[in-house]
Each structure stands twice: as structure tokens, then as C-alpha cells.
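One protein chain is absent from this view; the other protein chains keep their places.
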Amino acid sequence: MTPLLRRDRVFDFLAPPLPPDALLDTRHGPILYLEDISVSFDGFKALDDLSLYIDDGELRCIIGPNGAGKTTMMDVITGRTRPDTGSAWFGSRVDLLRLDEPAIAGAGIGRKFQKPTVFEKLSVVQNLELACHGDKAVWRTLLAALDADQRATVAGVLDTIGLAGHAHREAGALSHGQKQWLEIGMLLTQRPRLLLLDEPVAGMTQEEIERTAELFRALAGAHSVVVVEHDMEFVRSIANKVTVLHEGRVLVEGDMQAVQNDPRVIEVYLGE
Amino acid sequence: MITRWLMNDRGGAVMLGVLLLAALVVPLANLGIGADSPLHVSTYTVTLLGKYLCYAVLALALDLVWGYCGVLSLGHGAFFALGGYAMGMYLMRQIGERGVYGNPLLPDFMVFLNWERLPWYWHGFDMFWFALVMVALAPGLLAFVFGWLAFRSRVTGVYLSIITQALTYALMLAFFRNEMGFGGNNGLTDFKDLLGFDLQADATRVSLFLASAALLAIAYVACRHITGSRLGRVVVAVRDAENRARFLGYRVENYKLWVFTFSAVLAGLAGALYVPQVGIINPSEFQPLNSIELVIWVAVGGRGTLWGAAAGAVLVNYAKTSFTAVLPEVWLFALGALFVLTTLLLPRGLAGLLRNRGEAR
Partner (left out) sequence: MCTIFGTECAPFAGMGSRHAICSTLPMHGAATADFTLAGLVVLVVALLVASPAVRAGDDALAAALAGLDTRSFDAKARAVEAIAATRDPRAAGLLQALLDGRLMRAKADDRFVLADDADGGYAITDALSGAVLGTVGKRKLARLSINNALRTQLRGFIAEAALDNPDAATRRAAVEAMAGHLDGDSRAVLDRLRGSEPDARVRAALDTAIALYDLEQGDDDAQTAAIAVLRGSLDPVARGRLAAIAEDPEAPRALQAAASSALASIENRIATYEFLQMVFFGLSLGSVLVLAAIGLAITFGVMGVINMAHGELIMLGAYTTYVVQLAMPNHLGWSLAVAVPAAFLVAALVGIAIERGVIRFLYGRPLETLLATFGVSLVLQQAVRTIFSPLNRSVATPAWMSGSLELNSVLSLTYNRLYIMAFALIVFAALMAVLRYTRLGLEVRAVAQNRAMARAIGVRGARVDALTFGLGSGVAGVAGVALSQLTNVGPNLGQAYIVDSFMVVVFGGVGNLWGTLVAGLGLGVANKFLEPWAGAVMAKILVLVFIIVFIQKRPRGLFPQRGRAAES
């Protein structure tokens, strides 16, 4: 049965559909394959033949000047933007371009937005409950109550993100940094395999940043984490591998030391 | 459990209490006390109150989609009218041979248009249960199809509002046509009886009032249950951060669709109780103005509170009745001012005002 479903087989469409999470196959190494992706908006090329691979369990930082295509890349991975050409695979079997946002989220990809987005009128714990893994169909939620497993997850995450003391506050009343943490916490209760984090430490105090770095290092391994960040200090503190995007393509890839000394990167950041 | 949320929902508890009181007092004051007593409530007033209660149910339906789901529908009057038409068709068939032309099968307006056969979509409406099914099905189906198209393609905000307005406008034009077979301009009227009870009789009027009160109470409890459940929280989440909800794995369009459809069915039920009380249903119920007026009831009462919407509907309509009796020209000025002032000065409506008071104390 298994060989029939391999992505290199031609007659995949004859096979019965399986639930997406059963399909995640990272035996080849990478958990995310982006190949030759191009996106253009009215002639402006936001992504230009971008190819990128993220390994299972890796913690990867992506940097680049404004307009390099970082957010557009996340849009493509999470199904918000359809690329003009190219392919995007989650593991070696899940074709991301065929799924929409909820299906991609269900398959195990969580995304934090650039601007922290939480449900401001709901309490912190309600935010986490909503994000919690489990059935998200309409009729189930009408009668749903949390099971023990979910309750344990929520309690655990509340501790992890340090908001246990604020569990019943309205999320809208939290500070900017706390909202960032809450959003990260929501991703965690979702139990994703791949986390996409767009500027997760913006607006945080130095202390909060350090705790975030610690958290991300702890997450790597069991999860794959992709961080887009402008804060170089933060990037240096967590990353072993850094990718520099420029004008919609990968400029340089390597460890922080090598990237920082690369003349092309210096040119891009400091200007001609 | 019910006692628990009644404790948490003081506005709702007060509303249900008032409703219960009215349901006890009004029938007594109408049927039990003689017409010469100052405590007597006339049948006209009973019907008027029943009408207000139907409007309150309609406002509740709108508050569910607007206040909680963030979908401002400017076409909810259409669902109300569709429910009303379904009931009107049943009442029309009940007239039977007592019509002006005495045709046992065809309503008067069809005889007048020289129609020879009953159109296919009029069949079955001689049975009450069938009419009841259609009261829910017609608006529900329309809302489902419309919502399925709209939400799936992510039409949101004012775009959605404008196309819902276009929807009710198109329906109004359609129902004005005689060829549609719904009585054209004049609509359906001259009803005689409902389930064999004379519609003009005081007891029937009182029963309809009680039915309206019961519908409002049931609708309120149902809506409160929905908003209090996890579904309700997802819906609020969708309202406040649609993309966040979507990236958490919720099929936002399905949530909107179900809430929208449920709300349309509720509006249809309200319309069905409204028609036997006012005795007529015609295409002017589809007017965009009606639907938008309904929005202001909810805004005045306070959206996102349910009981506020119901109270707003009764208050604004009471004001309308009083104004149009004394100074008919002033009513539109007053209504216009109400729109402007509510949005500028009272964004959370009267319910918000009460809550602020409570918090200040």
C-alpha cells in the first residue's frame, strides 16, 4: 500500500484519500520542500524561483531586508497565496498547494502572524482552548467540552508561556509582549509539527526575548521551527542555520558566522 | 445549568421575567377584564404587542449574525418576509370558497389573473405542517445557498452588506411581479382563519401573542446556548480575527454559514407569526429600508447582547407607533437622527450604557 502513495508515483489520484496527518512522511529528512516557487503581484515578483528545504526538527532563521519575500513565502506555505509556479510539499507526501488554510493547519503547520493576533474579547484560557488540537467541525464545537488530554495541554502551555496568573483575563488587556506569548502558546496547544513564526519577539523586553529564545531552543527537535526575524541579536542567540532572502530568492544559506561575513549579504544590508 | 447562566446574564433574566409577566397579565387583562374597566387591554394593543415581539425575534436573529459573527446582513428582512409568505400561502389556502370569487382551489388574485391551475409551488400549502416546514426551509435554503457562495469566496465586511441588500432588492422586484404567483403588488391578504380558529377573534389574537412570546423566549434561550458554547466562542473569534481562526484550523466559512442559516430560519419563524397578526404580507416587506431599519433596532439596543437587541426592537417600534400617530412627518427625521446619533454616541447601544452604569457603581 505504502509505495503506491509515494509522491514520485504517477497514479496517486487512484488511491483513496487518507487523513493528512497520516501522510506526514519525513523519512527523507526534510519536513518542508519549497521548489521553484514564483509569485508575482501585478508584475512585481515577490518570490522568484525560490527553493528552500527545512529539515525535520530543525530550528531555522530567515532574515532579509524589507520586500525580500519573507511574509509572501509564509503565505504560500500556509495556503493563503497560491504561487504562479513551483511546488510546496509538507513531508514527502502532503502537497500543500492542494490544501486550504484550515487543512494545512490540520496537517500540522502552525503560523504566528507578524502583528500579534489573538481573540481580544475572549479570555486567555479560552484563546488556548480554541486553538487546542481536536475536531474543529461546526457541530462538534456546539456541544464540545475539553477532554482530559486537552485540559492537560492547555494547563501545560499556560505554564510554558508564563500566563498562568492571567488565565481568565481578557486577551485584549494583555501587553504587547504577552500577546506575542499567547499567540505562540496558541500554536503550541495546536500541536503542530512545523511552526512558522513571523517576528515573534517584536515589542518584547530583553528579558522576555531571552525566555523566548530559550523556549524556541526547547521546541526544536520535537518540532521544526522557522523564525523570520529582524532582531540579529536574537537570531544569533538561537540559530545554527540562517537563510538570507533577497528579492524573492535565497541569497545565502549557512551558519550565522558565515552569513554575517558574506560580502553579498553585507552589500544587501548596507546598500551598494 | 440554566440557573447558572441566568445568574450570569442579568439582562436576559430580566427579559425572560418581563416576558413571562406579560404572558400572564395581557391575556387576563384582555379576556378576563371587561372593556369598560380601565385595566382592560384592547385587542388592538394585544396584536400590537405581538407584532413587537415578532420584531424582537427578528432583531435577535440579526444580533446573532451581526453582534457575534460580525456579518452585517442588510437583507434579513428578506428572510422574515419569506417566512411570512410561507405562512400567508397557508392562510390563503384556508380561505377556500369564502373568497370573493368563491373558487375552492385558487386564491382570488389568481382567479382575477385568469389563471386556471394552481402553480406547482402552491401545492401542499393547504396542510399546516407543510407550511411550517416551508416557513423554516424557504429562508433557510436561501440563506444557505447565498451564504455558501458568499462565505466560501470570502466576501466580507461592507461588500457582504451591499450584496445582501442587493439580494433583498432583487427579491422585492421579483415579488412585485404578478407572474411570480404571490399576488404581486397587493401580496396576500383577506385571511380568514388559522387551524380553524377565526383570526378576528380575541382569543385567537391572544393565542398568537402568547405564541410570539413563547417564540421569543425559546429563541433567546437557543441563541444564548449557542453563544455560550464553544461554537459561540469560535464565532466571536471569527468576528475578531478571522485569519487567526482559519490558521488554527477552523473552517471559518462553515461557521459563518451555519450561524447565518440558523439566523435566517429564526427570522422566517418571526415572519410566520407576524403575518397572521397583521393580516397581510406584501412585497414592501422586502424593501431594503426595512432590513436596514432592523439594523438600527439592534444598534440602539446594543449589539452582541441578545436581550439588548430584543429590547431595542420593542423600544424603536413603540416610538415609531407613537410618532406616526401624532407627527407622521417627523418620524423619518427622528429615525435618521437615531441612526446618526446611535453610531456616533452610543456604539454599544443602551445595553452598553446600562453596563457602564453598573460598572461605575
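First chain written, first letter: the chains are A and B, and each begins at residue 1.
Just so we're on the same page, a residue touches a chain if its C-beta (ideal position, glycine included) is under 8 Å from a C-beta of that chain, and two chains touch if they have at least 3 such contacts.
Quick caveat: nothing in here was measured; it's all calculated off a predicted structure.
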Touch criterion as defined above, residue of B:107, B:181, B:232 or B:288 at the omitted chain: B:288
Contact with the hidden chain (one of B:18, B:136, B:163 or B:278): B:163
Touching residue (missing chain; options B:100, B:127, B:149 or B:203): B:149
Contact with the hidden chain (one of B:174, B:195 or B:218): B:174
Residues belonging to subunit B that touch the chain removed from view: 72, 146, 149-150, 152-155, 157-159, 161-163, 165-167, 169-170, 173-174, 176-177, 185, 288-289, 292, 295-296, 299, 329, 332-333, 335-340, 342-344, 347
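Please note the rule applied: only the chains that are shown with their structure count from here on.
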Between subunit B and subunit A, distance of the C-alpha-averaged centres to the nearest whole Å: 45
Subunit B residues within the subunit A interface of the complex: 226, 229-231, 233-234, 236-237, 240-241, 243-252, 254-255, 258
Touching residues (chain side subunit A, partner subunit B) in the complex: 78, 80, 101-102, 105-106, 110-111, 113, 117-122, 126, 129-131, 136-138, 141-145, 183, 186, 190
